[in-house]
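A single protein chain has been omitted; all remaining protein chains appear in their positions.
Note that the chains take the letters A, B, C and D in the order they are written out, and that residue 1 is the start of every chain.
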Amino acid sequence: MAFRLLRKSAVDVPFLAVLAAITVLVPLANLALPESSPLHLSTYTVTLVGKYLTYALLALAVDLVWGYCGILSLGHGAFFALGGYAMGMYLMRQIGERGVYGNPVLPDFMVFLNWQELPWYWYGFDHFWFSLLVVALAPGLLAYAFGWLAFRSRVTGVYLSIITQALTYALMLAFFRNEMGFGGNNGLTDFKDILGFNLQSDGTRATLFAASAIALMGAYAASRLVVESKLGRVVAAIRDAENRVRFLGYRVEQFKLWVFVFSAVLAGIAGALYVPQVGIINPSEFSPLNSLEIVVWVAVGGRGTLYGAVVGAILVNYAKTVFTGVLPEMWLFALGAIFILVTLLLPEGLTGLWRRKEQAA
Amino acid sequence: MLSVAALNQYYGESHTLWDLCLDIPAGASVALMGRNGVGKTTLLKCIMGLLPARSGEIRYEDRSLTALRAERRAELGIGYVPQGREIFPMLTVEENLRTGLRARGDKSKRIPEEIFEIFPVLKTMLRRRGGDLSGGQQQQLAIGRALVLRPKLLILDEPTEGIQPNIVSEIGDVIIRLNRARGKEIHFEKREPSVGDEIRDAIVRVNREMGVTVLLVEQKQHFVKRVADRFLVMDKGRIVAGGAMEDLTEDLVRRYLTV
Amino acid sequence: MRPLIFGMRRWCIAMLIMMMPGLCNAAADPGGPFADALARLKEAPLTELGEAVDRLAETNDPAVVPVLRALLDGRLYYRKDDGRVVFGDPAEDGLAIVDVLDGEALGIVGKFDLKKIGINNALRTRLRETLGRLELAADGPAQRLKAVEAMSKSLDEENLELLRARRDTETDAKVSEAIETALALADLASDDKAVRIAAINALHGSLNPQALNRLHQLLEKDDAGRFLEPDSDVRNSAQVAVKSIESKLTVYRAAETVFFGLSLGAVLVLASIGLAITFGVMGVINMAHGELMMLGAYTTYVVQQLMPGHLDISLFVAIPAAFLLSALVGIAIERGIIRFLYGRPLETLLATFGVSLFLQQLVRTIFSPLNRSVATPVWMSGSLEINGALSLTLNRFYILVFCLMVFAALLQVLKRSRIGLEVRAVAQNRAMAKAMGIPTERVDALTFGLGSGIAGVAGVALSQLTNVGPNLGQSYIVDSFMVVVFGGVGNLWGTLIGGFSLGIANKLLEPYAGAVLAKILMLVFIILFIQKRPRGLFPQKGRAAEA
Amino acid sequence: MIAAKAEIPGAPVHDGPVADRRIEPAHKPILYLEEVTVSFDGFRALNALTLYIDEGELRCIIGPNGAGKTTMMDVVTGKTRPDKGTAFFGQTLDLLTLDEPAIAEAGICRKFQKPSVFEKQTVFENLELAMRTDKRVWTTLFARLTGEQRDAIHEVLETVGLTAHRDRRAGELSHGQKQWLEIGMLLMQEPKVLLVDEPVAGMTHQETERTAELLLSLEGKHSVVVVEHDMEFVRSIARKVTVLHEGSVLTEGRMDEVQNDPRVIEVYLGA
Partner (left out) sequence: EDTIKVGILHSLSGTMAISETTLKDTMLMLINEQNKKGGLLGKKLEPVVVDPASNWPLFAEKTRELLTKDKVAAIFGCWTSVSRKSVLPVVEELNGLLFYPVQYEGEESSKNVFYTGAAPNQQAIPAVDYLMKELKVKRWVLAGTDYVYPRTTNKILEAYLKSKGVKDKDIMINYTPFGHSDWQSIVAEIKKFGSAGKKTAVVSTINGDANVPFYKELGNQGISSEAIPVVAFSVGEEELSGIDTKPLVGHLAAWNYFMSVDTPENAVFITKWHQFIKNRSRVTNDPMEAHYIGFNMWVKAVEKAGTTDTDAVGKAIIGVEVPNLTGGTSKMLPNHHITKPVLIGEIQDDGQFQTVWQTKTLVEGDAWSDYLPESKPIIAQWTPPINCGNYNTKTKKCSGQKY
């Protein structure tokens, strides 16, 4: 008990403090400081870091199920993308008459593919609240249905991992189909504004950034509370000895389901914050490789710690940004090498390094 | 046969074996005793090469084992029956036994028949997966598996754990028979003919000349007294007493073996 | 069963060889009609080339066939400086040319000194027909069959005349049948009802696609709702004939679908069988498996580059080479990385993911990001024609056979040699395996090498079906894991049966659902299937599996 | 209100020899296994096993390795579904319709043959997880320990002698301590029936004695079913002993009766 409290104070407080500082300072540095100031942050940077933060939230979600519950989900990208699509649909509807064909109701891709009317599943997305609801509900319900089936049947280990992969793969193929009415390969793009604010203005971007940071803080705190609760301990026990937990009278599948759904909702929220910042959502977000990469972020950062996932997501993506610019032809070597070296030298991920130091001290 | 000198072992930072020394003459049957957690299993694993020792030397038949990998040690004739049986769960009983064939060095592809004479239950379960066996069956399999190697030194870690009483005594007989160095005759009281008697006869037939050296970790004192001719007592990572079995006094037991 | 005809390309090569003698003694009169026609051939624009060809054919010169054949094969050139029309064959640094008129070998010249007499598609059809007429009496039955087939495309009076004449002298059964079919098709247009009915009866059960079309036409109505065929007797016979053909076709189509499924399954099995070892048995989540296949495919490419003249046997060199290369790379991965990760299976995922990125970029750097062109040997091209309605593509057929051979070999290795037992022992309890005297490190390296080597061999097979490029691996990795898991981890038979059943199910669905939906349905099926059998098709059951 | 067997709804009337040999018919049976058969790939691990456990009794079950003792526990706790037969808990609860958590909740708890505790969590947390409370997801999420619950945990810590180790990770305990911890976890569940599979395996003589005392102290409050091969231990706690052999009951009775049964000697005890 004391041990846990110690851990919380040692990392969580500074961690949340840093996030809070970023939430305030980054938008300030972008909006309030003149471009000539050395401390000015460009909108490019703000958007970029904003994107990292949504990835961090996604990684956090994966760490919850993988690090704490032992469910290696190779399909979490699906929940992220669903949240993203829900937000994207809202943003599409906001375009209104400003689409290239000037149709007030139908998005452009529907117009030129001869859709006559809006499909029913697009209803309601002109309301922000409705979209927000779907951002949480769509991934949540999918996770619920999927998890209910899988956990009830006691699908575990690699079998579970691979069917999560099948899930996201199937969704990717489905969303690629133009008949689905989600814009096919081109996905949803050309967004104009959100809640009436121009998506391309610095103010909106800074606000989206802050929203992402706040969402991450909230999710982090909530996740911490969850893993420190008794439920968290039950879940960790499930990870280590699932059958034993059953004999103690816990309905293991319901616990797994709860965590899985919670995590899927977090991933959906991450997706919803991601889309307005990058300006596009397309089916390749469902690609199995994307989901695999999320797991890699978590592993690089160190799983089962929450902050490790956040650190991993940010660092790997930062490395990607830098490498693709600096070493455009060699960056895969660099990234590949990092993954290999981290695994070999830092079995507990990057944050493990730090933990080790702390323990030694 | 086997001598350990100044052995130190650590789990991470925690020092488990402290300058440990012991000596086991060829042909002996030695019981290693001590409370839970004093490092008995750890010592055996070091001898087997499954745990790295930080310092010290292990010699076996006049050669140093320290630099040899575990699999080489097995080839040199050290058979190991681990605590908790460590059966290969997804291999069949037969396959479990066959894993030892490579180290025999005689290119044999057949499981020696004597194993089944000693543990007939294994013969009836050849096709069943090791992991499906009951705990006691697994223990028999683990001993049988070690015997496939034709060991000169047999290391057993709590071999009677979870074994039905009559098999426990059979295991005792087996160990004695394998060891034989004491030259004691084993008396089987013949009552009515039964399966059990046949087994005993078989054991008597098997390997009369083997003379396997035995190192045994065991908690059950009556078993130890019957099977071993020497004892070693461990406490807190050191050997604290040892000698002929007759010298195991109540005092020693009280000091080192009771909680 | 009828004799099998191999693909078009093999036949072309046979043709080339056969015309060589004719080519050498083709010495025509330089001022004669043949030379004129040849000159016209060279000058005519594409639109008028057809007439030029006809003119040439009318000269009935013995050199006409080789010239037209060369034109068809794109081997006919003229020299830019003196306008001599020549045959050109690729040679070191250019083309070896031979004058058409006098057969004089003019040495080797560069590409830029020559101009090719180009043809287009329409002309190609016309050329084949012309050649068909000229070759109807050729020596080889295969050649004659082609000729008849080319001629049946346009059954004018002239062609019919030739065919009728040939009918009486033709000895080969297959060619005769083709001629009969062609004549019957022509007879369908006869004014005489009896002739039409006889023709219909002759076409009864014919698998020639034209037969079915023409019979269907007899049953159609025109815009005014009148039957195109006025006579109801004829229509009735046609109806019966159509039925008989269609019922035959249904059977063959089903057989075809099964073959498609098996061959797709074979690809899936080949792609996953190596993974069934590294992942299924050793427990390494090997994300670089696809890249090991990619290495195998590139090996095929390199081998073909190294032995340019020996395309037909290059695959037999490539298979062991790919096995070795991938196995060595696999062993290097195992020794360099994976051996530090036993007991941490999930982390093998991270490290091998890194390896896969690395290998991809490596081939991109060495071979460029472009796809490499891997040629298909003649014996693997074309199809095995069972009959007019069913033919099995040879590359797929051989790959199916190859897949089964690889599987059988692997099974033998794992069963007969000690390694099969030892690798499982090591995977299940490393420490205990050591204590039993199993050299775990060697076993690990060899096993991983074996699985990787098989991936390489699979790559050789894939090179015959699809792109050889840096992304090859990625396109198969997801499917491979799917198959292994569907079949049941650790069970090679499961992988085999799993791969084939997924392949066949996919191909059964595809005609109804389309390629995309079929795939989606398969994935959904796998998800639901795993609910029913949480440990795959052939699960490892019992207490042992739960530990 | 002692229900005669025949009146128990759902439990079939059984007049077999086993029932006749019941020794203390005054007690009310709480666990009924009747004609239970379990086979694995044709091999019968349990063969029409019929067994009744009374309320509050301490029952020892012995029998050769592979006799089906662990399998019997698997059936009772819902881990293995029998091919045939019935299993009732109390008078109305059909165990075969319930899954593991439901059975656990109904009050049947089990200690595994291999000690199985949550190694990464502390001793205290292990006990807390086992504690009898509302184990639904949302209540668990918001669960806070009450003072009473804390006291209960401390009490059990005392009972199993692990008070000094309450904040150590379970993985760091020695084998014997893990066995006790697991028994402690059973106690936290306040079960009506405890199934204890080989509790003293790997324990020293003295540890064994303490375990015996512990189990004896439970008698009366709980029904306890103990499987053990250590005959000294069995002798020290035995009231009534059942001998299983090849999947069914070979004999049942007081320790001294059983011990001298020639069949038991032959298949189990040896000379």
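List of remarks:
The criterion applied here is as follows: a contact is a pair of C-beta atoms (placed from the backbone, for glycine too) under 8 Å apart; a residue touches a chain by one contact, two chains touch by 3 or more.
Quantities reported herein were computed from a predicted structural model and do not represent experimental measurements.
Within the full complex, the chain left out of the display contacts the shown chains A, C.
Only one of the listed residues, A:178, A:207 or A:229, touches the absent chain: A:178. The hidden chain makes contact, of the residues C:201, C:236 or C:368, with C:368. For subunit C, the list of residues touching the undisplayed chain reads 7-9, 46, 74, 116, 118, 120-122, 124-125, 128, 209-210, 212-214, 217, 256-257, 260, 263-264, 267, 360-361, 364, 368-376, 381-383, 391, 393-396, 464-471, 474-475, 506-507, 510-511, 514-516, 519. Where subunit A meets the omitted chain, the residues involved are 42-44, 47-48, 51, 97-103, 108-109, 111-114, 173, 176-178, 184-187, 189-191, 200, 278-280, 282, 284, 321, 324-325, 328-329, 331-332.
Quick note on the criterion: only the chains that are shown with their structure count from here on.
Comparing mean CA positions across the assembly, the chain most remote from subunit C is D. Central chain by Cα centroid: A, whose mean Cα position is closest to the mean of all protein Cα atoms. For the pair subunit B and subunit C, the distance between mean C-alpha positions equals 62 Å. Counting partners per residue, subunit D has 40 as the residues that reach two or more other chains. Residue positions 132 of subunit B each touch two or more of the other chains. Within the complex formed with subunit A, the subunit C residues making contact are 279, 285, 287, 337, 340-341, 344, 346-351, 353-358, 360-362, 364-365, 474, 478, 481-482, 485, 489, 516-517, 519-520, 523-524, 526-528, 530-532, 534-536, 546.
Note for the complex: subunit B touches subunit C at residues 48-50, 69-71, 74-75, 80, 82, 86-91, 95, 98-103, 129-132, 145, 149. Listing the residues of subunit C that touch subunit B in their complex gives 418, 421-422, 424-425, 428-429, 431-440, 490, 540, 542-545, 547.
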